[in-house]
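Note that one protein chain of the assembly has been removed; the remaining protein chains are unaltered in position.
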Amino acid sequence: MYALKSVAGALGAGLIGFYLGIGGLGAVRALAGYDAWDTEMSITFGYVFGVIGWVMGAGMWGAWGREWFGLRTYDRKAPGWQRYFVFNTDHKVIGIQYLVTFIVVFLLGGLMAMLMRAELTHSGHQLFSNAQYNSIMGLHGIMMIAVAVAALVGGIGNYAVPLLIGAEDMAFPRLNALTYWLIPPVALTLLCTPLLGGIETGWTAYPPLSVLTNNAQILFDVAIITFGLTSILGGLNFVVTIIFMRAPGMTWGKLPIFVWAMFATAWIALLYTQGFAVSLLMVLLDRVAGMSWFDAANGGDPLLDQHVFWFYSHPAVYVMVLPGFGIALEMISHFSRKPLFAYRYAVGALLGILGLSGVVWAHHMFTSGMPNYLHGPFLVATELISIPTGLIFLCALGTIWMGRLWLTTPMLFALAVIFNFACGGVTGIFLADVPTDIHLQDSYFVVAHFHYTIMGGEIFALFGAIYYYFPKMTGRQYNERLGKIHFWWMFIGFNVTFFIMHWPGIQGMNRRIADFMSDLNTANLIVSLAGFFLGASFLVFVFNMVWSWIFGPAAERNPWRARTLDWQTDSPPPLENFPVPPVVRGHPYDYGVPGSVHALFPGRGAEEPPRPPSTFPGAAPAPAGGGGGGGGGG
Amino acid sequence: MTDAFRNALRIGGLVAVVLAFVTVVEYVFAVNVDSDQVRFVGLALAAIAKSWLIVYFFMHVYRVWRAEAH
Partner (left out) sequence: MALAGTAAHAPEHVVHDKAKMKLVGLWLFFFSESVLFGLLLSARFYLERINREEVDQLLGLGITCVLLLSSVTAFTAETAIEHDRRKLAGWMLVVTILLGTGFACGVGFEWGTAHFSKEQAFGSIFFTMTGIHAAHVISGIGLLVLTWFQLARGRFSGKDHWPVSGTVMYWHFVDVVWVFFYPALYLVK
């Protein structure tokens, strides 16, 4: 049982490391004449050594660590389902590991949201104390941020990018496995925070509260610093992969748009994630070492934290939505049976967002008391970002325009991304403009806005991508009818919940507080009920995924008749992805262009060029729904 | 000792001498200059120059865009 060996080894070595860290620190402290146990310092040291023990025990020692000592390395070649529980370096396995892990985290975070909405059905206290509500809200926030940062990038990105560029794996497969295996301890540590009193600061962890609050903050700090590390290493891996691992002929001008989006995303993750880590490190040092980064009485400044934190956390928004845009454009082109409209402008827009993302962070700080002369520049820079974002919209609309839309579940999700993000973009204008932002800051208007952008933009894209790649990943077809039910249920639930949520926000209802003014009772009750409705839609999704993975009909190689390389290999692909390495010839999106071929497989023959568009709709094995017809989400 | 090896070492030694010289000049400059702005700009320029020397000659940054890694 390789799986058992690996997981038990990880847990065992993790625990040993944890106690060694605590014991070692205790011994040093005792020798130096202090108490052997210092809660936060001991936890920090135990955590660091525990995480090292965990990844080594999971198989990194055998696959990698031995090499540092000049020893022979070995892999655990686990068969079947067990390969998901070992230190596996195959990008397809890692992608699925990421996806399943983060769907679980997503459902847990969703449960937290349900609890919050239950508390907010009525003014006054219903179920929870203020501290409990804060804890639930903080956990919901950070878990969903983690899902948004890592599920699409780590899951779909890992799975699809090497396939889309015709590579056999990522550039650094062992590094890739490491980035995944760092995630479980992060998730466990976050779930342990309620044991120490719960996170009171929300996911932003602003000082001075984060310096003064209970011990749970230390778990939050170390967990998120680790999470940042995986994000950085993952970004590094994607950049090198996309530069060096492309198949012959896959020039930058022929790169599928999702790969371009991942390229921009990876640079942002690589260059900005340090900001979150540094801000949390300063909080940690203030707490554990008694420093004064944020203690104004001793020369520190709490605003420093906001600058450093938002230096990452605004660009983080693009780590979330750029891959969402990318996969949405990808699906829109395939399911409109048309070349991607203005491909070059879409690429330029993605790179433009990458360039601008680092100079807008202080739009989160208009009411923080930072110098007034900073308001103008950050307002203008923020508004400037709407230009490349608008370009991406135009590319999507131009592709849909006059297309023969094949409204499968993934396509519906892709269209919903465009609709939802447009709503989120419009409300964003009021938050980027200083005069309106001063009124709306920290209200439920902000909550509605960022749920429209992140959930409406990225999480919808994530679910679309899961449906899109489900046949490739599992070799089975999901149930199309259930998929469409899930889509409409989620789409309606989402829009009712968050559209109405703007209203209490405009009326001045504060976010992050368990109570509100009683004249907003009706609005909040409706939002809560719609929220429960939205939450229930994911039961359909989970049932569909689990059922279809086990009992679904076998999927063919290319159920979507798509031209990109990922669909030209078996479902699921063999270990080396392409038994015959592809040679790229034409553009990936030239639907309906006579004689155009995206890729050739020398020796395998040209069996794969897509059939003429007139044959496509009925060819899908599952109940594919009608082609043509009106725009779903638009 | 081959010529290529000797040349490589000679370049390294030369860069080391320059670095040491700049470091000492930097120190003497910093303790003797009165204007805050001049001192700041001077130190920044010295740091950029030194880091460029290390990045180019010691870390061989040009190997990144040279066709072959070695």
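As written, the chain order gives the labels A and B, with residue 1 at the start of each chain.
FYI, a contact is a pair of C-beta atoms (placed from the backbone, for glycine too) under 8 Å apart; a residue touches a chain by one contact, two chains touch by 3 or more.
This structure is a prediction, so every number in the text was calculated from the model and none was measured.
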{"item": "Touch with the omitted chain, as defined above, among A:A32, A:A289 or A:I550", "value": "A:A289"}
{"item": "Per the touch definition above, residue among A:A30, A:L209 or A:I243 touching the missing chain", "value": "A:I243"}
{"item": "In chain B, positions touching the absent partner", "value": "2, 4-5, 8-9, 12-13, 16, 19-20, 23, 26-27, 30-31, 36, 39-40, 43-44, 46-47, 50-51, 54-55, 57-59, 61, 63-64, 68-70"}
{"item": "Touching residues (missing chain, whole complex) on chain A", "value": "68-70, 168, 171-172, 232, 235-237, 239-240, 243-245, 247-248, 270-275, 277-278, 281-282, 285-286, 289-293, 295, 298-301, 304, 307-308, 311, 581, 583, 585, 595, 597, 600, 602-603, 605-606, 609"}
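Just so it is clear, only the chains that are shown with their structure count from here on.
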{"item": "Chain A and chain B: spacing of chain centres that average the CA atoms, whole Å", "value": "42"}
